[in-house]
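Pasting a structure below so you can have a look.
A single protein chain has been omitted from the complex, and every remaining protein chain is retained in its original position.
Every chain is named by a letter (A, B and C) in the order it is written, and numbering of its residues begins at 1.
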Amino acid sequence: MGDHNNMKILLITTMISSYPGANTVGQAHLHYSPGTYIIRVPDPVVFPESFYMRCYEKGIDGIIIMSSGSDCPYEGAYRRLSERVARVYVQMKENGIDPSRLKLTTICTVCKAAFLKEINEMQKNILQARADKEGVAA
Amino acid sequence: MEEEKKLSYTEQIKELRARRGEGSKEKQERSKEQIKAQKAILAAIDKEAKTVPEIAEATGMNTQEVFWWITAMRKYNKVTDETKKGDYIAYRKK
Amino acid sequence: MSAATIQKKADVLVVGAGIAGLQASLDLADQGKQILLVESQPSIGGRMINLSKVFPTLDCASCITTPRMASVAHHPSIDLLTYTEVNKIERTNGKFHASITKKPRYLDETACIGCKRCEEACTTFLPDEYDHSLGAKKAISIAFTNAIPQYPVLDMDECLLCGACAKACPTQCINFMQEPQEIEAEAGAVIMATGYNLTEISAKKQYGGDIYPNVISPLQMERLLAPHGPYGGVMRPSDGKIPDSIAFVQCAGSRDKSLGVPYCSRVCCMYAIKQAMLLSGSLPIADITIYYMDIRAFGKGYEQFYQNAKAMGIQFVKAKVGRISEDENHNPILRVERQEDCSQPEEVTHDLVVLSLGMVPAWIPDRDGIIPLEIGEDRFVRSVNEKITPSLTSMEGVFAAGTMTGPKDIVDTIVEAGAAATEAANYLRSQEGR
Partner (left out) sequence: MEEEKNTQSEENESEEIRVGVYVCHCGGNISDVVDTKAVVEALKKNPNVKIAKDFVFMCSDPGQKLIIDDIIENNINRIVVSACSPTLHETTFRKALTRAGLNPYLYEHVNIREQDSWVHKGENEAATAKAIRLTAAGVEKIARQDPLEPIVVNAEGHVVVIGGGVAGMRAALALIKRGLGVTLIEKGDRLGGRALELDRVYPTEEKASDIVSQLENAVRAEKIDVRLNCEIELIEGFVGNFDVQIRGKDSKIDKVRAGAIVLATGFDHYQPYEGEFGYGKSPIVVTLPEFNKLIADMPQSDKFTYKGKDIKNLAFIHCVGSRQMEGVHQPQADGRVNDYCSRVCCTATLHTINKTLDKFPNLNIFDLYKDIRTYGHGHEDYYEKASKRGVTFFRYTDDSIPEYAPSSNGSGATLTMKDVLTWNEEVSIPADMIVLATGMVPRDISNLVGMLKLPTGTDRFLQEVHPKLRPVELANNGIMIAGTCQGPMDITESCAAAGASAAKVSILLSKKTIEMDPYVARVDEAKCDGCKLCLAECEYKGALFMAESYAHVNPALCVGCGACVAVCPPRAINIAGWTLDQFDGMIDAISMEELEPATVPA
């Protein structure tokens, strides 16, 4: 638990599906790490590549984009988003940021198990990335 | 209407008590009982926290009555929960 | 002695400010209708505001009710009267005339700031009806934390007349001599939303609900589970013990001809399952058993809720409970006749038992007067066009919403209140041309 508490994970959620999904997890009183920060947006397509890079600069350890996927109410937004995320990966690589620290996924309003799984996986990824970095440094 | 407005609350009480007559006494008696019950319970949990059965034993009151008073005094901040003792909560005077 | 009668006028008179009355009022007021909403209790919110959480979403009841309560209280088109009784409603010349009495709270509402200093000062403790007598209140008190409006009521019958409240009041608003205020109202249509009562806990003698302290009603269990409940947790009334074993007896007040309640009360299965789920959340090691005839989880998402409860380990036993007694420690003993697995009746001891009581109408026209609406065999107000327009009563211009026409859950109540609002609005429009 200690390892997880010094970690900051940003969850970008959508108003229509994953934000209510996070509420469903809360209503079920399930447990996950408090190092998780949820922001809600109409759609994550709003963020330019630079937004993600700035987050890592500021010390965010991992970002999970919880899109609405097929429930997305906006035309073409999901396609644009996935194209953008691909470009963010390129920039992350260029800047020596482990690409496993960014994840694009789909979470619906009742996806309780998937929500928790994504957080757990991201925690593992971050620890692994830290270990890898230390390994490289050593 | 005009006249009543001018009555202070002490005058109002005086008048209403007069109207009530003997009924007043009964309520005074009940009030004394209520104060007695609260005092007995608070005395029992002044120094150490006790559960409802323990307070009942200390005061000679029945558990149901004790619990109702604990509830009442909890609500009005005279009693606080302390620890869990077995299947019971131990209460303490605040 | 009393002040002159106040005259009021509205498009629609709504009687009862529980969830049905609140919803009907909002649905009409948002269309621009003027509403006079009358509630007999000191606060609006009805039964729902005192529930813990609601099935099947497990939203806290207060979170669903308070926004509507606040919207009603602040709506420019809603005139709200609380702690007020409707005495009579008559229809003359296509208009309704109501005689209404605002009961004295024994304080000046325009001066009261809801600071509760009077309540703190009062020395007389009484059983708190909002906690169904599990908890205590003072002889002068605000109904509950999030009551609307935040004015206390002084119980003059129980008041000692010591004057402590008046002395403590920073605005000198206490008036021991306050008289009832008579009001006459005229309205174009009426929506009745007077709600339900639980069947009497004493009705079934074999269960001893009025004798045994640890045999409680479902509304009492709601309070035990509520965030601001009387005990600060789930404990049993006889001695404050945190129960290890809790049982629910289904159909304890319904589907029982001997009680005069042959019908199904619709909500008892679901509220028992919900309470069982909440209990297993707050008392993880407790055994929770539901003795039932049929589980009637018929609404949207209800069956799935029931299956979740089963998966959580709540025990469902198809059985009849013949009678209840208790041992010397007030542990209720149930005589259980299982309808599955084993044939011999057995005696099972629990720490706490909830009788899943049913619903009866809170207001019955031929018993309580006010307005002579027709009732059905079940004594609920009868709908004269049940299939197509369930809110239509036997009197033109009078519409029914919520549980006054029969047992109903909150979702169905809210939907029906919207339908009653539509009927009332269209009735008003049909009268315009006359």
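In this text, contacts are C-beta pairs under 8 Å (C-beta built on N, C-alpha and C of every residue); 3 or more make two chains touch, one makes a residue touch a chain.
All values derive from a computational prediction rather than experimental measurement.
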Among the chains presented, those that the missing one touches: A, C
In chain A, positions touching the absent partner: 1, 5, 8, 10, 16, 20, 22-23, 25-27, 29-32, 34-39, 41-43, 45-48, 51, 54-55, 58-60, 71, 73-77, 80, 84, 110
Interface with the unshown chain - residue positions in chain C: 27, 30-32, 54, 56-57, 59-60, 62-64, 66-67, 69-71, 73-74, 114, 145-146, 148-150, 227-228, 255, 262-264, 266, 294-304, 307, 318, 339-343, 376, 378, 380, 386-391, 405-406, 410-412, 414-423, 425-426, 429-430
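In this text, only the chains that are shown with their structure count from here on.
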Whole-Å gap between the CA centroids of chain A and chain B: 56
Centroid spacing, where centroids are CA-atom means, of chain B and chain C in whole angstrom: 28
Chain centre separation (chain A, chain C; CA means) in Å: 45
Contact footprint of chain C on chain B as seen in their complex: 1, 4, 7, 9-10, 12-13, 15-17, 20, 24, 27-28, 31, 34-35, 51-53, 56, 63-64, 66-72, 74-76, 81, 84, 87-89
Complex contact set, residues of chain C against chain A: 57-59, 281
Residues of chain C that touch chain B when the two form their complex: 1, 3, 120, 123-125, 134-136, 138, 158-163, 166-167, 172, 174-177, 213, 230-233, 235, 237-244, 330
